[in-house]
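All protein chains but one are shown at their positions in the complex.
The chains carry the letters A, B and C, assigned in the order they are written, with residues numbered from 1 in each.
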Amino acid sequence: MKKLKQNQYFGIILLLVMLVAFWAIFKLLAPATFGSPDKLATYMKSALIYAVGGCGLYFICVMGPFDMSVGANIVLSSIIACNASVRFGYLGLIIAPILCGTLIGLINGLVYIKLHISSLIVTVALSLIYEALSVYATNGKNVILDIGFRAFGDYPANLILAVFAYLLCAFILKYTKVGTYTYAIGSNEVIAKNMGVNVPKYKVVAFTLAGLFFGLQAILTISFGTSMTSASNLSSMSRNFTPLMGTFFGLAFKKYGHPVIAIVIGEMIIQLMFNGFVALGAPTTIQNVVTGAALLLIVALTTKPVKGAVVK
Amino acid sequence: AVPVAAEDDITIGVSIWSSTDVLGSQCKKIIDKAADALGVNVMYVDQGHVSEQVTASVEQLCAAGCDGIIICNSADSEMTSAIQTCDANSVYLTQFFRIISEENSPEVYQTACNSPYYLGAVHEDEVTNGYTLVNLLLENGDRNIGLEAWTVGDATFQQRWTGYKKAVDEWNEANPDDQATLTEPVYANTSSEEGAAAALSLYNSNPDMDALIVAGGGGDPLVGSIGAFANEGLTGKIDVVSTDFLDDLAAQLESGGMFAESGGHFCDPLFAFLTTYNAIKGNYVKDEGTFGYEILFPYLYVSSPEDYANYEQYFVDADPYTDEEIVEMAGYSFDDLNKAATSLSIDDVISRHSN
Amino acid sequence: MGEVLLKAEKIDKHFGITHALDHVSITFNKGEIHALIGENGSGKSTLTSCLTGIYKKDSGTFILDGKEVSAANQVDGNHQGVAIIVQEIGTLSGLTVAENIFLGNEDQFTKFGIKNTAAMNKKAQEYLDSYGFNYIDAAKTIDDYNFEDRKLIEIVKSTYFNPKILVVDETTTALGQKGREELFKVMHKMRDMGSCVIFISHDLEEVIEQSDQISVLRDGVYIGTITKEEATTDRLKQLMVGREIGNNYYRTDYGEKISDEVVISVKNVSVKGQIDNLSLELHKGEILGIGGLSECGMHEVGKAIFGASYFREGSVTLGDGTPINSIPDAIKHSMAYASKDRDNESLVINDTICENICLPSLEDLKKGGVLSGKTMKEFADKFAKQMSTKMTGVDQFVSALSGGNKQKVVLARWIGKDSDLIILDSPTRGIDVKVKADIYAMMNRMRKEGKSIIMISEEIMELLGMADRILIMKDGKINGEFLRSEELRDTDLIDNMI
Partner (left out) sequence: MESTVKKESAEKIPFLERPIVRTILPIAGFVIICVLFAILTDGKLFKPKNISLLLSQSYMLLISSIGVFMVMTMGGLDFSQGSMLGVCSIVVCWLSHYNIILAIIGGVVTGGLIGLMNGYFNVKRKITSFIVTICNMYLFRGVCAYATTNSPVYGVSDISKYNTLPFMLTFTIVIFVVAYLAFTYTGLGSRLKAIGAGETAARFAGIRVERTKMLIYMTAGCITGLAAFINSIKVGSVTSTAGNQLETQIMIALVLGGMPVNGGAKVRFYNIILGVMTYKVLSSGLVMLMIPTQLQQLILGIIFLIEVALFSDRKTGMIVK
C-alpha cells in the first residue's frame, strides 16, 4: 500500500476506481437504462465541456485567487461566438469566443492586480458588468447557433477540441515557465517575488490563460446547447460551479501530479451521477445533494489533516 | 436631473422575473409600447422568481413612487406581503401570468379580497394548456412521453404538469390496452446545454421515448433539446412540444424538430397594465371584498408552418396591437377589455390588421 | 590587502521616517570574507538588500570590477555577479529541487517556450554533486527534504554560478552545526576563487573566526573597518554600540542555593521525532538552561511543557500535581512561553501592540464581565512602557516593530499576565546587546522574585552566564547536566552536544 501510494499514478488509479465504482452502482440499480458504452459516450458530451473550464480555473485557483466570472465570461463569449458565426462562419465561431474569453481574462487579471483587491470581489463586480454587456449583445433575443455550424456540439469535433484543450493545459503546467511560476506563486508569493518571478505579471497571465480556456468552453457550450440567452442579476454565477467542481478535483489530486486527468475524471463522475439519477427515475433534485456530498467527501479523503496547519 | 416621475403623471411599476430574457423582453416591448401610447412612466425590477426578491421588488417600486404595480410572482404566499406593502402605500397591484389559487392558499386569496388595492389577475389556463399539448401528442400516436422542466416547484410548471398527467390518465382510462407513459420531470434550469443534456439522458433512460415535452424555461432548454436530438439524428422521430415560441419555429416545424407549440401569451401583461392604468385613472373601481378583475388569457397553438407564418407576420414582425388600438382599449370598460383579451387569436389579429 | 572588488559609494536609503543608510561607503576586496556587523537595525540587511536588488537604494552607487551594478531583483543581481543567502527560507515547496535551483533562470533550458526538464534536472544534479550533496535528488520535490537540507540547496542555488559577491545575511542563526560547516566550506571556496563574501552575523566569536576584515555600521552610518587581527569581541561591541560595555551583563552571583520546591515536573515526555522519553524538574526561583544543537529537540521541549505540542506523550504537572495538557491550561496556571519563532508563534504581527499584549489577559481585564477598549489600552500601555518598547503607541502594528522591540512586546504580554513559570526559547535571538542586557536583567529580577524560568538557547555563553542549572540535549534525550559554576567552560557543554 505504502509502495502504491508512492507511485505517481496512485491518484489516477484512485480516481478511476471511484469512476468505475459509481458506474457499477448505477449499473446495478438500473441495468437496462444506464451506462452502456453508447450511453456513456453521450454522458461524456457535457463532461468534457465543463472539464475545459475546469482546466482554465485550475491556473487561477492553484495560485490562490478565485474567478467568480467564469459564468459571465462563458455567456458573453458564447453570444459573441454565435453572432460572429453568422458573419464569418466557423472561423468566427472559433476565433471570436477565444478572443472574447481571453480579453475578459486579461481584464480580470489587470483589474485585480492594479486595484490590488481580492480577486473574489473584483470578479464578482466585473461579472455584473459582463452580464449587462451580454444583454446588450443579444438585445433580448436568445441567439441561436445556425444548424450549419454545430459540428463542435457532437463527436468527434467536440472531443478533438476538448482533448486539445486538456493537452494544452497539461503542457503549460508541466513544460513551460508559466506552469512553474504558477506553482511557485501558489507556494509562496513573497519568496517567488524575491527570486525574480514577476508575480503581478504571471497572475495576469494566469487569469488570461484561464480566460482562453473559458473561451474554448464557450465554443463547446454554444455548439452543444445551440443557443444562449443573456444573463442578469448574477444568474450566470450558477455556471461557475460545475467547472469549479472539476478544479477542486484537480487541486485535491495535485500532489499526485496529473491534475488535468483528475479534472476530467472528476467532471465525468459528476455527469455519471446526473445521468444515473435520471436513469433511476429518481428526482434529479437530489443530484445536487449527492454531487455536493460526494465532492466534499472526496476532497476530505484526499486531504490529510495536518494538526496546527493554518487553513483559511 | 434624471427623468424621475413628476408627481402628476402616472407611473406603473413592473415586477418581472427578467426583463431581458426572451419572453421577458417581449413583455417589456409590448408594455413599453402601451406606456408610450398612453404617456405613462414604467419602471422595471427583475426579481428572478426568488421569493424574497419578489417581495423586495414591490417595496422598491412603492418607494420609487409608482401609482400601480403589475407583478409576475413565483409563489402565492409572496402576495400577502406584496399586498400589505401596496395597501400601506396605496399603490394598485395586478398579477400577470399568475393568479392566487383559491383552493391552495385560501388565506392569501382572502387577503386579496380584503385589499382595496389588489385589482386582480391576468393569467393563462395552464392546466388546459398542458392538457391540450399532450392530447395533440396522443392523437398523433405518441405513447412514451419524456418530461423536461426548468426549476423545481415553479407554480406554472406545477399546473402544466397537472394538465399533462390529466391527459395521460384520461387516455389510459379510455385505452386500457394502449397505455401511455409520462416520465418523471428532469430539470434543465434555463440553459440550453443543460436542456440538451437533459433531453439526451431522458432518451438514454427511455430508449423507446417517442415524444418530449419541454415544459418551459424561456426557450433555451427547448432549443438545446431540439439541437441535441438533431445531433443524434432523432429529428422527427421524437415529437417535441413546448410552451415557448422559438424564433426559428417555422424551420423547426418544417424539419419536424418541433411538433407543436403553444405561446403568444406575451400580451398578457398588457392587459394587467391596462387594468391597473384604469384603476389609477379611477375608471375601474373594485367592489368591496371581491377578488377583483380576472382575465383568463388564451394560448395560441401552432402545429404547422402555415400557422407559424401568420403568427410571425402578425405577432413578431408587427405588434398584435397598434398604438391606436391600445389607446382605444384603455378606454374600454372592463368587460370589453376582458372580451378583447380572451378573443385574441391569430385570426383576430388578421381580421384587424390585414388591410 | 587584495585589490578592490566592490566599492559601495555614498549609499543612502530611507524607509519613510527611518534613515536606514546614511551615505555609506565601504570597499570590499577580492578573495576575502568581509564581515558586516552592527546592532540590529543598524542597516546591514538594508545595505546588502540594496546591493542584491531586494530593496531599491535612494542614491549612491555600487561599483563592481569598475562597472556599476544595480539589480532589479535577486535573479537580476545574480546575472550581475552578486548573490545573497537570506535568513528566512528561500525555497518553494511544491516545486522540485531543480526547479528551485533554477527558478528565474529557466531560459537556459527553454527552447521555443518548451522547458527541457530532463536537462534541467541533470544540470542541477551535477551542481549538487559538486558540492558533495549527492544524497539530494534534483528531480524530487523539495518537500521531501528537511529545513537543513533546503538551506543547503539554497546555498547551491545562490553560488553555483560563482558570483563575484556572496552575501550571507544572518544565515548561521538558522543553521545547525552541520549546516554551518557546509556553509563555511562554501564561503572559503568562494574566497579562494577570488570572490568576496559579505558575512553578516550577530555571533562575534564566529565573525572574528571566519572573516578577514570586519566593517561596522551604527544607525545606518559607516563606523569603520578593522582586520581580523585587530578584532576582539569587546573592541567590536564598543564599535557597534559606541561606548564601553563589559561582559558583565550576565548575572555575577555563583553558588546560590536553589530551593528544592519543584514547580514543574516533566515525566517521560515524548514527541515523535523530536523528544524521546524526557524527564526533568524545574525548581522555584531557578533559571534552568537547556542547550544543544538546534535540531536536538530542545525547542520542542518548550512547546511540550507549555502544552503546545501535538501528539505529546508522558505527563507535565505542576508542583501540586495539576496536569498541563493544553495551552489554556498552562496559561491558566500562570505559565508563559516566548517562542523562537517570534513572528509566527509569539506575536500576531498583523495586529496591534495593544491586542498582542492583552490577548492572554482578556478575561482578567473584564470589569463586571465587561471588557472595555480603554482598560485594554491602559493595560497594554503600562507594560509596553515598563519594557521601554520603542513604539509610536499601543495602536501601532507589531509588524512595524523591530525584532528587539517585538521581543519586548512578547515579554510585556507575559509580565502583564504576571506569570511565574516562564519558558523563554532563544530570548535574545537576533537582538542587540542593549536589549540583551535588559532581558538578562529582567530574568535576574524575576528569579529573585521567586519566579522560575526555563531558558532554551543555542548561545552557550548565555547559558553559562544566566542558568543555575544547564541541561544539554542530544537526539531528543538529555545528555548531561551541569550546575552553575565559574569553572564551567563552554567546551564542557559542546562535548555533550556533539
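In this text, contacts are C-beta pairs under 8 Å (C-beta built on N, C-alpha and C of every residue); 3 or more make two chains touch, one makes a residue touch a chain.
Bear in mind the structure is a predicted one, so any value in this text is a computation, not a measurement.
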Please work out which displayed chains the absent chain touches and list them by label. A, B, C
Looking beyond the chains shown, say which of A:Ile12, A:Leu29, A:Val124 or A:Ala170 touches the absent one. A:Val124
Out of A:Lys27, A:Lys141, A:Lys193 or A:Lys255, which is the one that touches the chain we can't see? A:Lys193
Hidden partner chain, touching residue among B:Val50, B:Cys113, B:Ala251 or B:Ala309: B:Val50
Applying the definition given at the start, please give the residues of subunit A touching the unseen chain. 64-66, 68, 111-112, 115-122, 124-129, 131-133, 135-136, 189-190, 193, 199-200, 230, 232-234, 237, 241, 244-245, 248, 251, 283, 285-293, 295-296, 299-300, 303, 305-306, 308-312
Note that subunit C touches the chain not displayed via residues 15-16, 54-56, 72-73, 306, 308, 326-328, 330-331, 337, 339, 344-352, 355-356, 358-360, 362-363, 365-366, 369-373, 376, 395, 397, 413
Hidden partner chain, residues of subunit B it touches: 1-5, 19-20, 41-46, 48-52, 54-56, 59-65, 74-78, 80-81, 84-85, 88-89, 104-108, 151-155, 158, 187
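Methods note: only the chains that are shown with their structure count from here on.
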Rounded to the nearest Å, the gap separating the Cα centres of subunit B and subunit C is 73
Counting in whole Å, what is the centre-to-centre distance of subunit A and subunit B, each centre being its mean C-alpha position? 35
Multi-partner residues of subunit A (at least 2 other chains): none
If you look only at subunit A, which of its residues touch subunit B in the complex? 30, 33-34, 39, 42-43, 45-46, 49, 135, 138-142, 144-145, 147, 150, 153-154, 221, 224-230, 232-233, 235, 238-239, 271, 274-275, 278-279, 281-285
Looking at the complex, which residues from subunit C come into contact with subunit A? 54, 72-76, 86, 88-95, 99, 103-104, 106-107, 110, 113-115, 117, 310-311
Quick one: in the complex, what on subunit B touches subunit A? 18, 20-22, 24-26, 28-29, 46, 48, 152, 183-184, 186-187, 189-198, 200-202, 204-207, 218-220, 223-224, 226-228, 230-232, 246-248, 251
